[in-house]
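Shown here: the complex without one of its protein chains, the others still in place.
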Amino acid sequence: MIGSPLPRLDGTAKVTGTARYAFEHRVADPAYAYPLQATVARGHITAINTSAAQAVDGVLAVITHENAPHLASTEDAELAVLQSTEIAFRGQVIGAVVADTSETARHAAGLVEVSYDPSPHDAVFTPDRDDLYTPDTVNPSFPTDTSQGDVESALKQSPVVVDHVYTTPMTHNNPLEPHTTVACWHDDQLTLYDSTQGVHSTRQSLAKALGLAPERIRVIAPHVGGGFGSKGQAHAHLVLAAMAAQAMPGRAVKLALTRQQMFSLVGYRTPTVQHVRLGAGPDGRLTAISMDVVEQTSRIKEFAEQTAIPARHMYAAPNRRTTHRLAALDVPVPSWMRAPGECPGMFGPEVAMDELANACGMDPVDLRVLNEPDVDPESGKPFSSRNLVACLREGAARFGWADREHAPRTRREHGWWVGTGVAASTYPVHVKPGSSATVRFQPDGRYRIEIGATDIGTGTWTALTQIAADALSVRVDAIDLRIGDTDLPPATVAGGSSGINSWGSAVVDAARAFRDKFGTGPNPGDEAQGTTPGNSAGERFAMRAFGAQFAEVRVHAATGEIRVPRLLGVFAVGRIINPRTARSQFLGGMTMGMSMALHEQSVLDERFGHVVNHDLAEYHIAANADVAGIEAHWVDETDPHVNPLGTKGIGEIGIVGTAAAIANAAHHATGIRVRDLPLTADKFLADARR
Amino acid sequence: MNPFEYQRAEDVATAVATVSGNENAAFLGGGTNLVDHLKLGVATPNLLVDVSGLPLDRVESLPDGGLRIGAAVRNSDAAADPRIRRDYPMLAEALLSGASAQVRNLATMGGNLLQRTRCVYFQDVTTPCNKRVPGSGCSALRGYHRYHAILGASEHCVAVHPSDLAVALVALDAVVQVSGPDGDRAVPVTDLYRLPGDAPERDTVLERGELITAIDLPVLPMAARSGYRKVRDRASYAFALVSVAAAVDLFDNGTIRDVRIAFGGVAHKPWRAYRAEDALRGRPTTAEAFDDAANAELRDARPLRDNVFKLRMARGALVAALQHLTGADR
């Protein structure tokens, strides 16, 4: 069961379109809410005239700060919806129109007249601002800065130094299912069908904002159309939907953000500026690693992406330094996007390693192997398992790396420069405490497993079923899994690649408790609970997953067009529950990494304060034609320390390092070193050479 | 989306009369751009006259051997038409490089020609745009203008026309048949589009109520050796950064007898490259000759802060397209 490539159990529902996503749950006679957004980036609302909107036939309510309910908590400024006249970023929610139809709500929203007293805003992100500040910690609670040895002296004395600034742009999660909510108040009970990565965490956030006992809120999310972090935390529209529903008790209110609205309201990845310095001997052995990161946050709510974290763990060097500095701007609130920290933070350093390999005349695989640490460089603890070298070696063999010409800009085919590149991947092993599971034997002879987990496309429905079947030693069709509902035992959010580690461990715990109590011949109604067990191994071991990615890149000599005909990843991620869905997770991460490498960039127009390429025609995500040969493999890895299942989490590592591998391959193809993502065609035309 | 009335046009004359008599009326074709604009508030008509069902859905041979493509022919049908594929491959390629298959199955030929710019500010009613609100200013001039014009722009508008089809049509010297309140007229596609000047709100020379009923392709044997090269950020399903439609006719000795070239993604209109054509006639099919042609055409280009790269890209696309057509890339 565990380890078998079981096809997705929700497959039929998904291929027939009958799997129900948030907006699709059947409710009788719903009303539709359409959010109003600020069109200035900073200032106050001086007047808001809703009479024309109110007059439209079919309009049921117009909610603004003038009539919105008072929230119990405004501690989370992002969720302090309609509590004042203050505008903190362009696109901020300033109201909603509720109407009989979505067409009417949207039309009437356009008739609301808002007057502002605008203040000068500041949305200019540059690393040389004089008001950068040092956050207390970086996401979620890592030290902001670290230092070991004497980096400056070591760099001065190093025969070989790489010293460059790398940048990654602002990017948006853009799950294909927009953020949507159906909210209904009935007898003082609020029911929400929400597109969320965590039903219980969503309930908790909303309960706090509204000042309700959590038991009065039920959140349901059996299927979620992707999230990649943006659905990991409650955002303003959720509170707005609850307010709109409150305005019409007993009637469900449906609220769907438009794709354009998602660029202001559901988080994004901050732009990063990464000053990376590597010092090494002529043999390539690192003596110093330094990474100074500047990124942005919003003025009203801090999110400090942990971009320099991977540099603390990847390679051995006696002298090390990492820092994070933030610019607090009048911009939308940043948040989690797939592999926060690791994803952008493995771009600069892994390109710098390629530059170091070139400087030393070394093969970039060999350079990484040479600098493999014996213990975690940051903590001095041994790794519970670390198979980066195995990934590099297996990847090199599968990719045909040995045939590679060392010198860049040497291979040209039919007008295209061709090159190959490599980069490493890493992601921490997270196990979140706080999940519970119930196992109950049913009259039909099946075991019902209940846990408030979510499936955002990761394969939770299938993997948890396999884990339960394995732990109970029964066939998978003897398992009746229920997830995605706060009426089920509490579960942590699907984030940090922690889902299976955490929920799976709770299911295993419940199954063991069940068998201990009832043996193999239970009676209907017998049930047992389990929780995610604590793990003290983290005190003794550093626990991370690793991987290696290899890319072939073609750049058209005349037009600069860039293509990635081959991408190959090898990962060391502990035990694989389901090879079929796991492969999809890796390929999906790598595809999103390629998308990041080639396309993704949210263009925030500083004059206005909002992202102007705010749709899927202008904000490009990889299309089918962008992805040609793509393969994911994994090495066998047994790690008894990480958790009872031996899993490390696989949802994020696939996106880590991809962009660096592609940038390194593009350099190998063209001789042009692009240090600023994305790798668009223009960057290969700026060079004077032709 | 503002409320509006919907009418299905019964015939061309009635449709033209209806729209010309109501300044808030608009023709509706496949809807793939207009409905987009209705949602964004970019277009606010109170009456839509649906012309997609008019009997303008055939591709017919003209007496002189040319081809007439009805305005309501869907993009996908035109691209699949054997005569177009054989005699005007650049046109089929241009169509197939636009949008996606499920958009092309809806979009009409007339509607494709009259689609409007994808400038992000034009599509965002919360920002100034002279094309959308004359006199409000051009946000792109000093804003996000990676996709914008390098030729023929004005301080009032630096937008580009997004149609791939139109680029091929100007290269082919195609003519649109237009019905209007004052009768029918024929407009060469090279004259259909305007440069922005001080009136960027007008994309074309068409007057209110004028309806494109057909596109006529002239006899052009050299078009059998033609192609469309589109450079874009994604490998598919993206608007052009730069595109080139080209046809080449060679003498027996391999020098260029005649050539047709048009650029997309460089101007407010599909850009017929007459100077480049002049520079190539009589020249051998060498990289140097192609380069000279690009230089001749791009001599007066005025790129913006962030699209200087389009000069090299346009040159590169032209050279690549001509090398492909003449076999020099093999």
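Which chain is which? They are A and B, in the order written, and residues in each are numbered from 1.
Operating definition for what follows: contacts are C-beta pairs under 8 Å (C-beta built on N, C-alpha and C of every residue); 3 or more make two chains touch, one makes a residue touch a chain.
Please note the rule applied: contacts and distances are computed from a predicted model.
You can't see one chain of this complex, but its UniProt record names it "Xanthine dehydrogenase YagT iron-sulfur-binding subunit", from the set "GntR family transcriptional regulator", "Xanthine dehydrogenase YagT iron-sulfur-binding subunit", "Carbohydrate ABC transporter permease" or "3-hydroxyacyl-[acyl-carrier-protein] dehydratase".
The undisplayed chain touches these shown chains across the complete complex, A, B.
Contact with the chain that does not appear here is found for just one residue of A:A453, A:A622 or A:A659, A:A622. One of A:V40, A:A154 or A:V224 touches the chain omitted from the figure, and that residue is A:V224.
Interface note: of B:A101, B:V133, B:V219 or B:A287, the residue touching the hidden chain in the full complex is B:A101. The chain that is not drawn here is touched, among residues B:V35, B:V125, B:A296 or B:A328, by B:V35. Only one of A:T458, A:S505, A:S602 or A:T670 touches the absent chain when the whole complex is considered: A:T458.
If you put the missing chain back, the residues of chain A touching it would be 7-8, 10-21, 23-24, 26, 101-104, 107, 174-178, 223-226, 228, 256, 258-259, 456-459, 580-581, 583-585, 587-592, 595, 615-617, 621-625, 627-628, 630. Where chain B meets the missing chain, the touching residues are 1, 3-6, 8, 28, 31-32, 35-36, 38-39, 48, 50, 52, 76, 79-80, 85-86, 89, 92-93, 96-97, 99-103, 105-106, 234-237.
Note that only the chains that are shown with their structure count from here on.
A straight line joining the Cα centres of chain A and chain B is 39 Å long.
Residues 39, 103, 106-107, 110, 414-415, 556-561, 563, 598-599, 603, 605, 607-608, 610, 612-615, 617-618, 620, 622-626, 680-682, 685-686 of chain A are the ones that touch chain B when the two sit in their complex. Residues 1-3, 39, 41, 118, 120-121, 123-124, 126-127, 139, 142-144, 146, 231, 233-239, 241-242, 307, 309, 312-313, 315-317, 319-320, 323, 329-330 of chain B are the ones that touch chain A when the two sit in their complex.
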